[in-house]
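Heads up: the structure comes next, in structure tokens.
A selection of the complex's chains, in situ.
Chain lettering (A and B) follows the sequence in which the chains are written, and residue indices restart at 1 in each chain.
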């Protein structure tokens, strides 16, 4: 079979489209942000991406219907006079092997290049290993001009973070994007790394919506953040009472895993 | 070499054939059911599937003769007036890498599509992690119509199971089958997950034979189930006497492994 298969659902003409990528990763920040953006804008399905570099898996919906795991491109046509239409990439998984990550990213970029994309925003979480009350949004970009522009929007460029660079889709879409002549920015919301973090996703979206000059109502996301906070608090309280991690019932399971309750 | 090699043994014309898949997996339920169906119907060999995504292995029969590991398609011509001929896919292994699973499934589906297949039934086990006296058959399907039809045959569609979706051939044949325009159903027999489970395979076959309107005598399968029950009982008794798992002689071996005595 083809390594990566892109199924176009609708043929569209887009005006100087910008690609926003948000796939599962640290704190699921990128995916939460991209999915929320898509929902709030009412972006429409454009293409489904299947690949042998995803797990051999179908999801089963509550109604019993199966769906092959995929990535998905949606498009949003901006109001007349706006600078850019949007393409939003979300999905179930990143490629599960290094080679797969390259293959999928390259194929999606090629597809987007044909739609006229020249700019990419990748959304991600940045794990701090500690609770983050007021998450900053860290940045990395493909040019000095973009770095300066982003600083004006409140993005933090740190000399030391991310020290080891960016691993996975959020980095690769910028790095390979250059080979397609695209400029790009990675926006990383600080997060503990222990929980799915809608709070951090909100911080990322707040900046992104300004950058893209798009209105996004963050109320529902903040509501979700409060719910997660409550669950985290309850786990914490339980541990205080028993004197040991609440997850101790599952021997061998690292405590952090429990946290993924989004 | 070709990634997946399909060797056709006989050229046949089939009448609206339906594909039934049953490969090794949880409790070997799918494989047991498909192999038994094939045997009872006297289905004939149609094609052998070799692949570099199977282990590099030959089996040695009791007579000393070797056979390269493979998957196998058999066909069954239904009596005149019946709706569907059958294709039955069985074999020694599923592909041993995620990519291999995609490649093999896609190749077999492509082959079946050329034979006119439009419907797929995949058979599997669903591990409950506890002894299951009277196994239900859980389902997942590609459309709401199929879900409703299956319910009438006694298939259970649960909101929570299978929570993580279906991994492996039984899911992939449905998910990729959609890309070939095929509809499909996965039938999952509840099983402990500790033993090869002909009992669960029988539950699956009982429903499948009604769905396909095919007569299958389940006597021999039930006999096999009773044998396995006896062995399980003996192991259980031995443990009771010694106060520890009967398998404790093999240090480091998980107890469940012992159970695969089919």
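Convention: a residue touches a chain if its C-beta (ideal position, glycine included) is under 8 Å from a C-beta of that chain, and two chains touch if they have at least 3 such contacts.
On a predicted model such as this, the values are computed, not experimentally measured, just so you know.
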Subject >> Size of the entire homomeric complex in copies, 2 being in place >> reply: 4
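In this text, only the chains that are shown with their structure count from here on.
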**OP:** Fit chain A to chain B on CA atoms, both being copies of the same sequence, and give the resulting rotation angle in degrees, nearest 5.
**Re:** 90
**OP:** Calculate how many whole Å lie between the centre of chain A and the centre of chain B, each centre taken as the average of the chain's C-alpha atoms.
**Re:** 37
**OP:** Note which residues of chain B are touching chain A in the complex, please.
**Re:** 95, 98-99, 101-103, 105-107, 139-144, 147, 157, 159, 162, 165-169, 171-172, 174-176, 178-179, 186
Subject >> Touching residues on chain A, where the partner in the complex is chain B >> reply: 1, 5, 7, 50-60, 62-69, 96-97, 100
